[in-house]
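One structure, as structure tokens, below. Some questions next.
After this line comes subunit A, so read on.
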Amino acid sequence: MRTVVALALLLAACGTKPPEAELEKKTVASWEATLALARDAYQRGDVPKHIVRNVAEAATEEISKDAKGHEAARALAAAHDLAEQAR
Partner candidate 1 sequence: MSAEVNIELLIGRKVFDEGGKAIGRIEEILAVEKGDELVVNEYHVGTEGLFERLSVYHFGHGLLRILGARGHAADPKRIPWQELDLSDPQKPVWRKR
Partner candidate 2 sequence: MPPTHATRLVADILDKQLVKGEEKLGKVDGLVVVLREGKPPRVAYIECGTAVVARRLGRWCERFVLALNRRFGVRDKPRFRIPWSKVKGIDINVEVELDEHPLLAWEEWLSKHVVGRIPFAK
Partner candidate 3 sequence: MKSGFLQIALGIITSIGGFLEVGSIATAAQAGASFRYGLIWAIVLGTLCLVFLIEMSGRLSAVSKHTIADAVRERFGFDFAVWPRLAELLVNYLVLGAEIGGVCLGLKVLTGIDARWWAVPVALILWFALWVGTLDIIENATSILGLLTIGFVVAAVKMHPDWIPLARGAVAPVFPPHDQSGQYWFTAVSILGATISPYMFYFYSSGAVEDGWGEKDLGSNRITAIVGMSFGALMSIAVLVVSAQVFNPLGIDLKRYEQIALVLTPALHKWGWPIFGISLAVCCFGAAVEISLASAYSIAQTFGWNWGEDEKPAQRARFSLTYTILIFLSIIPLLLGVDPLKQTIFSMALTAIVLPLAILPFVLLLNDETFVGTHRNGPIGNFVVTFTIFMACIVALVTIPLEIVGGG
């Protein structure tokens, strides 16, 4: 019972959401790391072209949806390069 009560209390206290800018930075960093992971796997020949293309497309969609500013632009460029590589 104790954990359930703790759960309920915690939920009430936890309404905070990280500030917008930080969230954006996190999203961009997360997708840049994903693109790097996909690129290394592709160069090692572990994944075919279409997997890399899927990642690049998904990155482009999600970044342009959630983030703006120059970091986002840099990440979008990286996604584009990856898509080119795997054409």
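Basically, contacts are C-beta pairs under 8 Å (C-beta built on N, C-alpha and C of every residue); 3 or more make two chains touch, one makes a residue touch a chain; residues count from 1.
On the choice of candidates, all candidates are chains of the complex that A comes from, given by their letters.
These figures come from a predicted structure and were not determined experimentally.
One chain among 1, 2 or 3 touches subunit A in this complex, and its number is 3. Listing the residues of subunit A that touch candidate 3 in their complex gives 3-4, 6-8, 10-11, 14-18, 22, 26-27, 29-30, 33-34, 36-38, 41, 44-51, 53-55, 57-58, 61-62.
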